[in-house]
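Excluded from the complex is one protein chain; the other protein chains are retained at their positions.
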Amino acid sequence: MNFEVYHQLGHNSVWNLESLQNEGCGDGVILSPRNMERSKVEKLPLTIKNKAMFDPQFFNPHRINEQMTSYGFYPQSVTPGGYNTKQFPAFSSICAEKCIKFQEENAFKFLTIPTQYIKSSTPIDTLIDHQNKYFINPFLEILKKANSNKELIVQIILTREMIKNPESSSQLLNWITGIDGIKGVYLITESKSDNKQINDPDYLYSLLNIVNALSENELITILGYQNTEAMLLSLANPSIVTIGTYFNVRSFDYSRDYENMGEEKDMKQPKPRVYIPSLLDWIDFVFIQAMNRKIPNFKKLLGENKYTDEMLSPSYKISSIKTPYKHFFVEGSKQLRNIGSLKIEDRYVELNSIMESAVDRFTALEEIGFVLGGCGSHLPSWLTAANLFAADQGWRK
Amino acid sequence: MQSVEYTDIITQYNNASLVYEGGQRVVFKADHPVFGKIALKIGQYRSAQVPDGWDIERIEREIGILQQIDSEYYPKNYGFEKLPDGRYIIIEEYVDSTPLSRCMGRFNTSASIMDLTKNLITGLNIIWDKNIVHRDLKPDNILITPNGFPKIIDLGIARSLDRTTITHPLAFGPCTPDYAAPELLIYNKKLIDKRTDQYSLGIILVQLLLEGKHPFDPVLVGGPSIPDNILSDNWFKAVFAKKEFSSISPIAKKLLGFQQYQRYRTSGMLLGEINSWMEAQI
Partner (left out) sequence: MVFATEKEMVEVIKGSDYIKKITCPGPCVIEDEVCGYFGIPDFVIVKKTHKKSVSFAFEAKLSNWNRALTQAFRYKAFVNKSYVIMDHDKVKPALLNTEKFSRSNIGLLSIENSGKVHIHYNPRQESPFSPQLEEKFNAEFKL
């Protein structure tokens, strides 16, 4: 089954929207109230809204920022004194009602039930009780009365420990698949990887199994905050994967991005990196120019599009990050669409081939003299996770 | 055990004949001027004077559920009375039937077994839709009419997922251990949902394929006991080596998924697979 590619919107979402509307990159968007205030969302054209999922982002109900205040459905707008763990259940239905009303009025593709980020140290039973009491049940009650025909999605955040612990992940899967009335899950996973690319094969293999279980339960499975690992996770038959710009929309990190929301210092401009599809990795831009000099037909490796021409032009300003991101939308979404068009078993064969070629290319680059640090170091872990998963599915002959 | 007094009650009915007597309970078949053939169940409920009596809360719970249901899959309940003298009376539809436990041999083809399974799911769906879990599905609690149609009985330990249970937990929690899902055996109340009944149905399905042998029986698969084998996911999968049953294997294996997420999330998905199986046989 083919999957869709959605833009995970964050800062400078105008680039994503341009890419979606003008270049056909992607199939929809996931809206972020943290980055886009209410009136801006309301003004989006219906053509975007009908293909959008709105994530209410109740990750940290204690804190919201200025943009989120404009929505009026967070505890800070509803309960006296803001969010309070003891008080909130009395007001949760009001938040739910306002949040659902906003989503319905804007004709998004799905209706999303939010849940909170819960630390790994919390017992799973307690986590489930909390999410049911504070979010899922109040929202389901309101939705019963609303009688909407939209598909209902529940947003769930899984931490690294929850994913890697078989008992925890089973408990969570039993719970998620037992929630009555939902059609899908918007899964946000926190890998806490030391590197830009996830290189823990056990984590990746466990996550593949979780996504597969959700998909086998015929739940629409939306994988948020994806980096290049969306390619790998395509083996587990998700319904939607995401692509994004800055690293904070290509990876989820609660303590980095949400724990102290509203107190953020000015964002440092990230170093420009360029996605090279045949390497399955992002490479610092400065190396691109050297590669262009040293590697014959380098443009083909980078992907032939107008952004490649722009970046390889001698007059190009390397400080720009817009063009590399636009290049990623073109090449990244193309790569995902290609793999998505294949039957699941064939995806494994193709992905294996891409990963092994990428390993060979990194070796070739090293032999030429390129020292790219940790770039490409994630590939053995990905190959391992893919092979283990494929073996379970009976695809390895 | 003292038998329950019933003479004063049955004299009010025509053609009353004893069907069953034992354990503080009697069942009569009789004629009712309005409902036709009825089953008249008279029993002694538990009290300080009669500690062996029936759990009246459990009976009331069952009656409450049956009175919400108007379905051919459940015996119709026509009335219930709790008498101050410690007795209760249940009037319900008389079903000419045999418990499945005594007529498994009637279902001796994969088609008849899957047809029965489909009927059971359709019947269970009626209580699942009301957010009620049976929790005690077993061959004794499935009555088979002369034309092979099932009636589901004994909703005494059924649990509404909306309310807290009122049954007293036994060693395993309220259930029949040999047909209980793993989550029922460890009595994790929070995990019990409609998929718990699916597991019991899975045991019954495979038992029918095995011509009455229990798939978790130590005689077939070793192990100390049936409940132990359920808890270690140890059952006789070799039944699907038989060519005629191999196509049923995916359905049975999914019903017997150790974890609930490994079973069918909705009854629609389960019925869909059974219907696909049936279409493939044509």
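To keep things simple, chains are lettered A and B as they appear, and every chain counts its residues starting from 1.
Definition applied: a contact is a pair of C-beta atoms (placed from the backbone, for glycine too) under 8 Å apart; a residue touches a chain by one contact, two chains touch by 3 or more.
What you are looking at is a predicted structure, and each value in this text was computed from that prediction instead of being measured.
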Visible contact partners (per top-of-document touch definition) of the missing chain: A
Per the touch definition above, residue among A:91, A:246, A:298 or A:370 touching the missing chain: A:370
Selected from A:205, A:287, A:329 or A:348 as touching the chain missing from the view: A:287
Option from A:86, A:145, A:317 or A:397 whose C-beta touches the chain left out: A:317
Hidden partner interface residues of chain A, rising order: 284, 286-287, 289-290, 293, 314, 316-318, 366-373
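The criterion applied here is as follows: only the chains that are shown with their structure count from here on.
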Averaged-CA centre spacing for the pair chain B and chain A, given as whole angstrom: 45
Interface residues, chain A side, partner chain B - complex: 125, 128, 170, 173-174, 176-178, 180, 213, 217-219
Of chain B, residues touching chain A in the complex: 131, 190-191, 193, 195, 259-262, 265-266, 269
